[in-house]
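A single protein chain has been omitted; all remaining protein chains appear in their positions.
By written order: A and B. Residues from 1 in each chain.
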Amino acid sequence: MSISREEVVHVARLARLALTEEEIALYGEQLGRILGHADRVTSLDTEGVPPTAQAIALANVFRPDVLNEPAPCLSQREALANGPAVEAGHFRVPRILEDGDPSGEEVAEE
Amino acid sequence: MSDLVTTIGLEIHCELATSTKMFCGCAVGFGGEPNTRVCQVCLGHPGTLPVPNEQAVAYAIKIAVALGCGIAPSSIFHRKNYFYPDMPKNYQISQYDIPLGLKGVLEVTTDAGTRAVGITRVHLEEDTGKSLHMGSGGRIHDATYSLEDFNRAGTPLVEIVTEPDMTSPEEGRAFAQELRSILEYLEVSDVRLEEGSMRFDANISVAPPGERGAKVEVKNLNSLKSLHRALAYEEVRQREVLGGGGAIDQSTRHWDERSGVTRPLRTKEHAFDYRYFPEPDLVPIKPSPEWLEAITSGIPELPPARRRRFIADYGLTPYDANVLVASRAAADYFEDAAAAAAGIEPKQVANWLANDLLGRLSERGEDLETTRVTPQALGALVGLVAGGSISGAQGKVVLDEMMVSGRPPAEIVEEKGLKQVSGRSELKAVVAGVLAANSDVVDRIRGGDAKPQGFLVGQIMKATKGQANPAVVQELLKEMLQG
Partner (left out) sequence: MSPARPLWTSTATELIALLRSGELSATDLTRSLLDRIEEVEGDVRAFITLTPEVALAKAKAVDDARARGEDPGPIAGVPVAVKDIIATRGVRTTAGSKILHNYVPPYSATVADRLEAAGLPMLGKTNLDEFAMGSSTENSAWVPTHNPWDLDRVPGGSSGGSAAAVAAGEAPWSIGTDTGGSIRQPASLSGVVGLKPTYGLVSRSGLIAFASSLDQAGPFARTVADVALLLGVMAGHDPRDATSLPNPVPDYSAGLAGGVKGLRIGVVSQLMGEGVQSGVRTRIEESIALLTKLGAEVGEVSLPTFDLGIDVYYLIAPAEASANLARFDGVRYGLRVDAEDIVKMNSRTRAEGFGAEVKRRIMLGTYALSAGYYDAYYGKAQKVRTLIIRDFARAYENYDVLLSPTSPTTAFGIGEKTQDPLTMYLSDVCTVPTSLAGATAISIPCGVAPEDGLPVGLQLMGKALDEATILRAAYALEQELGPMPHPLLWGEPS
């Protein structure tokens, strides 16, 4: 099996990865092979089998509504220290597209 | 096209009034310097893990129970995946197919009657940070860049989703108002503190009866007022489009508060694929019967029940009951004041509270929590007026003074020498004197002209320095003019 170019582009857009045409082709082929190998799993009859999201049986783990529990806050300086672009106590980012949806043209890039 | 039917469903996000955020120990609050209420967890630093705030879970359960929802024996969190620069992890921890609460109902009353609105679900999630759009007067379009503040990121939110059971913008507003009252009664949210602590998304469609209209989602409704305005605008817009032979597309629209219109945001073909999956960093919430009991027993009498009781037990009109019950503070105040004015018709206490005290407070930018007038003092004041010790007009003067000094009304009456003369014999002499001094007027009245009677009352009040009981004066005048 192979994943179509269209699907690869769609997934790359969801994942915000600007892929090259080469990568699109490569991942289409590789994802197809990996998922093909997983046929043994995907074709298995699992009627009535509950899913396991977690292998532990804990429940009701909470923290108390207490300031700085279980960890203290950072100062503004510490919070911004790793910021690639910082302005007036904020993280600065480029223009936000109004609908927040990745533009179609972005994925394939040189 | 008047036979078109409007269908409205709401999605409400409400910030919970916990001390700390949903998944970390940072303070929850408004304003302040940017990025000062943040830590590695709510900034989404690599390696950090969420740990849920027990109080937030309890508040959400309280809300779900108050809205008549069933509480899931085991509910879980999911990750909702999408990129946005104000969302630190680029996924929101939310709930998906097993929320805390399912299937409730809330009744709302408008001029058109009472309607039961179904509650689809109540769930917990975390808020995002805030983007400040630069170079465009603060608007996202045309901004050249944005600044991110994560102080709000991770604030606990409860999301309440209704069935599409409302049929008019008025019902939409009434629902939101009733919900706000309930949240205030539950003491789980600072619903009155700030615009934005309750935010609405609305689905509205217009179609001929029995048909399904295209659903239009309206976003960015940050107050009751914008909710109502946007619904009213959108209802008219859709009716006009349909009336003109056009069709409505299933779409998302943005409410522009300044220009008072909705604008298209995106059509559903661009819909996000959120790739929900169970949040592996968190474990299920399985409320024990004891915990549920403790949470439920903390739920006070809620507005619908209280409204019924105010009408039945205090004899209030539905209108007065509605006004007082809408705010827990006002309703509590009323009950305390009515108790202090024992033997007085509660209706009078309600009038003094709703018309006189609340009006004065809002003029002065105060409220029932900050005022110096205690419910007991207001009850005593109403007692003085109702018992005839002072007149209503004097009572208002006393109330003004109480608001400033906080002193008991009796003390103010005493100091100002205010009293009401109600004794018949005492007043009879005054009335007789006034009638004698104005025999021409008396003759005109006896001749059938009722108009100058007001003049005589004025003269009597003047003669008693305003202390005459107006009811007794009226009574004496009637008797003596006939005699």
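We take it that a contact is a pair of C-beta atoms (placed from the backbone, for glycine too) under 8 Å apart; a residue touches a chain by one contact, two chains touch by 3 or more.
Everything quoted here is computed from the prediction, not taken from an experiment.
Note on the undisplayed chain: of the listed residues B:Val28, B:Val122, B:Val283 or B:Ala377, the one touching it is B:Val283. Summary of contacts with the chain left out: across B:Arg139, B:Lys225, B:Arg275 or B:Arg446, the touching residue is B:Arg275.
Within the entire complex, the positions of chain B that touch the omitted partner chain are 39-40, 43-52, 79, 81, 83, 85, 88-91, 146, 148, 273, 275, 277, 280-283.
One chain of the complex is left out; on chain A, the residues touching it are 3, 7-8, 10-12, 14-19, 23, 27, 30-31, 33-35, 37-38, 40-42, 44, 46, 49-56, 58, 61, 63, 69-71, 74, 78-79, 81-85, 91, 93-97, 102-103, 106-107, 109.
As a convention for this text, only the chains that are shown with their structure count from here on.
Considering their complex, residues 14, 16, 53-54, 56, 58-76, 79-80, 87-96, 98-102 of chain A touch chain B. Within the complex formed with chain A, the residues of chain B that make contact are 18-20, 24-27, 33-41, 43, 51-57, 74, 76, 81-85, 131-133, 140-141, 143-150, 265-266, 270, 272-273, 275, 277-278, 280, 282-288.
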